[in-house]
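With one protein chain withheld, the remaining protein chains of the complex are depicted in position.
Letters A, B and C mark the chains in the order given here, with residues in each chain numbered from 1 onward.
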């Protein structure tokens, strides 16, 4: 029950994985984090993605964490689980295991070895065969991490061949043209309409993506209320208000998007906001310097002021 | 005369190369562009960089364009010329040629083939040997385009061995820690203080970079007044005002930073502002769609309003 | 017991993982393959490497396969298990699990994200911390698959800091100079002497590597008797005879080294030789065409003739 479908919209949070200071999995913070996301209006949660440090977890930890998130969410919103893997056997094993636990779908990015259009098509044909017709899956299009560049036409062809791919996690950049192309293909009737949630740069292009008919965001910026607010304003037809909200958070969102230390920034803020006990990033991973933290503090204070001066403060 | 030195500060514009709609070099617009940059307070100009489409020019065109810029600038500010090359013979040939024409220095990024620390040090040893002791040069540290990741310690060692390297164009990302490390090395007396101008993401981290003791920016965002204003406010000790200016332009600066189409966005805005006749990017290069242009128009209008509401409008 | 140590020498076979035609793990062939390697004179066996399709196995399959190999080997030779992983927690989990089953050591290559010398040193410091002082490990230096280029000096420094790293799997290319540099460092007393087994191009440089004081080969060419014979001739001081053997097999070894389809060629030959039931490569993986198989047949026949004409035939 609660399976993901092509009508999904709004904000799916890319969840972090909370660790204690000694690097052990922090299950108590896992509960708090789920509450934090849901309290801020998340329409779904995605776990075990790149920003969830999935590859640093043992198989047992991944199962434990998934179970805990699913239990806490308790069916209130869909939970998507990252299942990308260099091999199809482990992808299938993980998928079957999390679907049985109650996940709503899995997310798959192409393997690093895939290069040509022909290989991309063959790869996703195999994904369809491996996952079967009954498991809804999300195609993650993120060339920066996979090295796989999928052209508009090929992406449309993949969607055409993938009836159980119900959602695109759109994070190719530049990607606005691709968004328009996919929506045009649906409008022409070439493919069924899928849900498109965007993750580009942690939401750095969200207003423009919504204008191009994205259905929402799937990203993990430490202020979920930004994405929730922007999506709501857009849904209400007030594009300028959507931008007002977006612009207020942008200086901080930008800072969080630094490659390499972004996750440390995100966890620092989430911990400061009380959602997790420790900002620990599991090794190998970055640490923030005092100067980094001073930057974040300044940006956080400026954000607070700006929200008040714009009447955007919801406290 | 007018040679670049380690005291350089402020804003060095990364100049575009103007083309007519048919793709030919537009020398008349070259003059207008120089005027535009200088009128907006540029402290220097850098030509034939990546954003200058240097590799799309014939050798004759590169010479012609350089000559035109130097003539128009006429010694008012330093002009730096990109001289990166896979081979040392062409690097030397270009350098000698532009220095004779009156350039103030050249900019060099490591070749793609360089990988280990040992290779990086050997590479810049050869650069020093090739350029000799009398030509000031800028080290461009831009891993995204070169694939060469220079650690803090290695960068400091390169600077130590390179007495005529007077400036670092800092665009590693994350790069704030590296900035702090280099300044600390100077403070300890390990290396002479060099000028550091930052180019990260077209200036997307400028306020934080100035806080870490950068001397200014070397980037090409279509609104030079942003960088000029931020640097001036910072120099005046008003960090919050520096951020106010920065924040106003950030939504547009962010849009201009999309990889792949960023240069087309930049040229579109510069052309709209009257600095060049045509936004043409030479092939192979991107074109903006109507939807892209609508995005830019909306962001430009929001910028104008915001400048007024913040009292930042200088018109 | 039977722990790997720095005195290891001779030929360690990189084992394939046998699959039935339907892609399922073939445990019966696993036994035959172990026998085949040992009958041909293997001094050790390495499993779950790149050529072992490790990342296509589920965790349960990897355990099952490891158990089967260890049971069949039954302590006659050391068994090394590949334990490279993007995260340290899964690396530790797998290591502890296989050491408990009776493995002789694990093999570790640096993660893809590692770039600078500083990062390389930090990475292996963490490996040492994670594995602890009691588990012997093999450093796999294979830039083609990892993207990590380790300079001679850095490799020597890693070895110096890693008392339980008892072996280098040497497959940097060109790598002869690196081999000489490491042996020189031991000779100077800078580092303890480690075992160096070479894997470059499936043994394509074995005679030269032995001349540079490698201790043997760790590779998986379908004719283990080539490596065994070359090592024996070299140990007997007959370099020309070592080359005679090598040269006879070279046309086939070269054919097996084609990137992308090499593993399919290897499994085809091993299956033809009766060591495994099916040449199946698990998906995603290559298949041989009829023309490829005709090539292999021709090369195999030429090999047989040549062995006879050179008096190298051992049948």
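Quick note on the criterion: a contact is a pair of C-beta atoms (placed from the backbone, for glycine too) under 8 Å apart; a residue touches a chain by one contact, two chains touch by 3 or more.
Quick caveat: nothing in here was measured; it's all calculated off a predicted structure.
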In the full complex, the chain left out is in contact with A, B, C
For a quick check of understanding: of B:5, B:93 or B:153, which residue touches the chain that isn't displayed? B:93
Taking the entire complex into account, which one of C:31, C:208 or C:272 touches the absent chain? C:208
In the complete assembly, which of A:28, A:76 or A:115 touches the absent chain? A:115
What does the interface between subunit A and the hidden chain look like in terms of residue numbers? 115-119, 149-154
Against the chain that's been left off, what residues of subunit C make contact? List them. 173-174, 176-177, 180, 204-205, 208, 211-212, 239-240, 243, 246-247, 250-251, 254-255, 258-261, 286, 289, 291-292, 295, 298, 302
Write the list of subunit B residues that the hidden chain touches. 53, 55-61, 85-90, 92-93, 111, 113-114, 122-123, 126, 282-284
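Assume only the chains that are shown with their structure count from here on.
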What's the distance between the Cα centroids of subunit A and subunit B, rounded to whole Å? 33
Interchain centroid distance [CA atoms averaged], subunit A/subunit C, Å: 39
Could you tell me which residues belong to subunit B and also touch two or more other chains? none
